[in-house]
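With one protein chain withheld, the remaining protein chains of the complex are depicted in position.
In this document, chain identifiers A and B correspond to the written order of the chains, with residue numbering beginning at 1 in each.
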Amino acid sequence: MENIKAIVQLLRDVKNKRPLVHHLTNYVTVNDCANIVLALGGSPVMADDAGEVEEMVGIASALVINIGTLNSRTIEAMLLAGKKANQLGIPVVLDPVGAGATALRTNTAGRLIQEIELAVLRGNMSEIKVIAGIDSRTRGVDSADDSAGGSEIASKLAKRLGCTVAITGAQDIISDGSRTGLIDNGSPLLAKISGTGCMVTSLIGCYAGVTSDSYLAACSGLITMGLAGEKAAAGLSPNEGIGAYKVKLIDEIDRLTPEDILREGKFESVNWDCERKQLAIKE
Amino acid sequence: MENIKAIVQLLRDVKNKRPLVHHLTNYVTVNDCANIVLALGGSPVMADDAGEVEEMVGIASALVINIGTLNSRTIEAMLLAGKKANQLGIPVVLDPVGAGATALRTNTAGRLIQEIELAVLRGNMSEIKVIAGIDSRTRGVDSADDSAGGSEIASKLAKRLGCTVAITGAQDIISDGSRTGLIDNGSPLLAKISGTGCMVTSLIGCYAGVTSDSYLAACSGLITMGLAGEKAAAGLSPNEGIGAYKVKLIDEIDRLTPEDILREGKFESVNWDCERKQLAIKE
Partner (left out) sequence: MENIKAIVQLLRDVKNKRPLVHHLTNYVTVNDCANIVLALGGSPVMADDAGEVEEMVGIASALVINIGTLNSRTIEAMLLAGKKANQLGIPVVLDPVGAGATALRTNTAGRLIQEIELAVLRGNMSEIKVIAGIDSRTRGVDSADDSAGGSEIASKLAKRLGCTVAITGAQDIISDGSRTGLIDNGSPLLAKISGTGCMVTSLIGCYAGVTSDSYLAACSGLITMGLAGEKAAAGLSPNEGIGAYKVKLIDEIDRLTPEDILREGKFESVNWDCERKQLAIKE
């Protein structure tokens, strides 16, 4: 309950402080990311030229790097922006879209992780396994693997990278190495529309822009998306489909209140017990 | 009826096999393409860097190349991806957006056609005429010409290029040189929103990912779009416009069933009679 209360406060903070979230992101879902940031209460800015990213990140509250349509030009800009953010103490959230699908993506994700200090790494299980060095093949940009063991993977990778790792799936898993949480909000429809992964990363960016606790920022982003996804699904008429669902998803982010999170957030903290090799629910 | 039954089966196959459709496409309508592929049941991936397109196409079931916002960097990547797809036997669907509007587009379309073996070439009448070498000027990216003779043009060009040619318009025309079909589904509203041409090309890509019969894949894509376009138009309230129409179009792709195609698909096979210089309806 403590965590939920902290998340509720972060939602209020985003609405009051309107954090500017600088994105270097892909051109497929960039409009969705801009609108979901606005819907939550943040202010999005997209800029990817090496000639301006350092200056832009300097006025931002958080930096989101998404490699969904990376190219040699933007990779350099991502590195510049990320390093500048590190210098300035601005949190960096990385979405390694499609890591594992091609060497360019895997290597770029690796390079970004090595050269930039991340606040949050957010991916699906395939992507995170690839980054963790666990054998898994990524099929395009969708996750091919939702197997168990996620809490352990997240926790160990978080410890190794010194950041929060968030793995999205039917159940979301978040860990900063010491704290690990599970979120059971969401809807199967979220996987049926393009951009939900990118959008939740942008939401995490908003929250990271108002707190130095990146674990809470990640939990907040995931719970926000999960809850809005549930509400959007509940509001769907029988004659509607994923077109309307996407519109309603943005509506529900826009309409989400602290009370919604308090009442309907399904978050539990867990502890990966290394000796017993099992999870112990703490809360 | 035989063709309709085959199309129905392809729709089922897309939903069961979830073909991964690799796109090198424009940044204007790319989000629409991603969502329509998901709505049909496929899995979209967008990647355009020369450093990864060959690897990405290697895990795909089909490749869609769309020159809508081409540039020198992406043209090279299109050629690389297309040639690799040819080597691997992965079908390539080309959308020569705006061929005829500028020399860069006309020449790039020509170069792609020359260097890559296509499964399907999908354009509007202006674009196809330009590629066929028939005099026609393209006005931007919208078709300026819906004149008759389309079946002959499609059939002859298909024979020459050794691929299926699909010409979209009020009546869609598809030919692989031996078979020629006409589709009478659709709605005038489809021409009023951005991206329907690109989206139907992506639908063809999905179908091409589950069959080696590119003629049927093209027919399936066009009939799917036409039917969804009709249903979306029928569902429009008097106080709605093209904003709502686009949302409903995705909804209707998502909701389209094999039964819808069986019941409402308006497809007829025709035969271009070279001696009589007229069309003979076969079915």
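We take it that contacts are C-beta pairs under 8 Å (C-beta built on N, C-alpha and C of every residue); 3 or more make two chains touch, one makes a residue touch a chain.
Note that the coordinates shown come from a computational prediction; the quantities given were computed from them, not determined experimentally.
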item: Per the touch definition above, residue among A:169, A:235 or A:258 touching the missing chain; value: A:235
item: Interface with the unshown chain - residue positions in subunit A; value: 20, 22, 27, 30-31, 34-35, 38-39, 43-49, 51-52, 55-56, 59-60, 73, 235, 246-255
item: For subunit B, the residues touching the chain missing from this view; value: 26-29, 31-32, 68-72, 98, 101-105, 139-142, 192-195, 239-244, 246-247
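The criterion applied here is as follows: only the chains that are shown with their structure count from here on.
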item: Distance between chain centroids, defined by C-alpha means - subunit A, subunit B (Å); value: 34
